[in-house]
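Just dropping this structure here.
The complex appears here without one of its protein chains, the remainder shown in place.
Letters A, B and C mark the chains in the order given here, with residues in each chain numbered from 1 onward.
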Amino acid sequence: MEPIVYHHTLPIQIRFNDVDKFGHVNNTVYFSFYDLGKTEYFATVYPHVDWEKNGIVVVHIDVDFLEQIYSTDHIAVQTAVTEIGTKSFRLAQQVIDTRTGVVKCVCNSVMVAFDLESHTSIALDNEWVEAINHFERRELRKEKKEKKHI
Amino acid sequence: MEPIVYHHTLPIQIRFNDVDKFGHVNNTVYFSFYDLGKTEYFATVYPHVDWEKNGIVVVHIDVDFLEQIYSTDHIAVQTAVTEIGTKSFRLAQQVIDTRTGVVKCVCNSVMVAFDLESHTSIALDNEWVEAINHFERRELRKEKKEKKHI
Amino acid sequence: MEPIVYHHTLPIQIRFNDVDKFGHVNNTVYFSFYDLGKTEYFATVYPHVDWEKNGIVVVHIDVDFLEQIYSTDHIAVQTAVTEIGTKSFRLAQQVIDTRTGVVKCVCNSVMVAFDLESHTSIALDNEWVEAINHFERRELRKEKKEKKHI
Partner (left out) sequence: MEPIVYHHTLPIQIRFNDVDKFGHVNNTVYFSFYDLGKTEYFATVYPHVDWEKNGIVVVHIDVDFLEQIYSTDHIAVQTAVTEIGTKSFRLAQQVIDTRTGVVKCVCNSVMVAFDLESHTSIALDNEWVEAINHFERRELRKEKKEKKHI
């Protein structure tokens, strides 16, 4: 697998009560970091999306906790879309120490476009997909990639 | 001031990450307990209210932290409406240790009825006020109390 | 793979601010539920462990979000250890709707015994392993299982 190039990095402000009794940032808080990274990513890539109507829901998350995070660390969350299907796409994220470059935690998730009124999955909006491809500087749609290889 | 009699007591489930690096429940988490007590109180007293339309917003909170809370404590939040005006009312709450009866924290708040669409304060619904009075077993409206004294 | 039998079920109290602007319990909050289930599981199975000295850290989490959780749902988190190695073990958890039995979310995690002072992984305590085996009513150590099959 080729390494992921991240074009989106968001510095994270650690809060006092992110730290649990073991003196490190509690694992459950990492998901707030990923959530924030994701939200900012989509707001950057495609600012016009109406999240009240067109939701995107997480259906799967996969996380490797590599290093602990302390309240004095300077961290950032990096986000990239890595693959786009018809109704779903894959997102790679990592929390890094911005001073040392050390990767603290890696997260892969599968997200599905979701009609919040009918509560059913829907096809990803084409304009939105183009915007992601443009931001990531490569073709992320599986079927398109396959065609290219022919 | 006469002591408050609480008719609503909600046991609280403490979560692992409620506890901060000092080994006690973080102060900011107490407000989640009060919020939960409040929500359950209103759901009990007047289950028919449509919170999407008729909001109640907190405009003032006053808290005395008397004792620390530890993850092994058994606690509950107690809630009572103590005074009702035209557009606002007062709420008294406390977190107690359910085994020792010790009061851990006392909270007084002022809440205002709020139209979530027009973003303006509105008169409290009369049926709702009656339900509160009934639940609290006394007349809480200021003006009604004054009339009685004449 | 054989289905997991859960011997530990902990009802979860949903808090007002667990619910995000989409009206359902925010994904990040699920991890607090799993954390709580885990903490109670270990406190039940082996109450004598000194968590200040012998920590257990999560190194991997894998989550499938199957159904949304609403504030009015009655939910519980179920926890089982499913496999034990020398320094690590696997944990299966799920959030269920206690009234319908519907599985809302499934979580698998890998945890490692960790010396909080030297910050290195350590062998799992044998007494602790026995207690888990006893609670789960089966042999969970990989090597022991392999030996049995001979």
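Some notes on this structure:
Keep this in mind: a contact is a pair of C-beta atoms (placed from the backbone, for glycine too) under 8 Å apart; a residue touches a chain by one contact, two chains touch by 3 or more.
In this text, all values refer to a predicted model and were calculated from it rather than measured experimentally.
Partner chains of the missing chain, restricted to those shown and counted over the full complex, are A, B, C. If you put the hidden chain back, the residue from B:Q13, B:N27, B:S71 or B:T86 that touches it is B:N27.
Those residues of chain C that touch the chain absent from the view are 16-17, 19-23, 26, 28-29. Contact between chain A and the absent chain runs through residues 12-13, 15-17, 32, 35-36, 38-39. Against the chain not shown here, chain B presents residues 22, 26-28, 31-32, 35, 55, 57-65, 68, 116.
Note that only the chains that are shown with their structure count from here on.
Using CA-based centroids throughout, the chain positioned farthest away from chain C is B.
Of all residue numbers that take part in the contact between chain A and chain B, over half occur on both sides, making this a same-residue interface.
Remark: chain A and chain C have CA centroids separated by 25 Å (rounded to whole angstrom).
Between the Cα centres of chain A and chain B there is a gap of 38 Å. Each of residues 22, 26, 28 in chain A touches at least two other chains.
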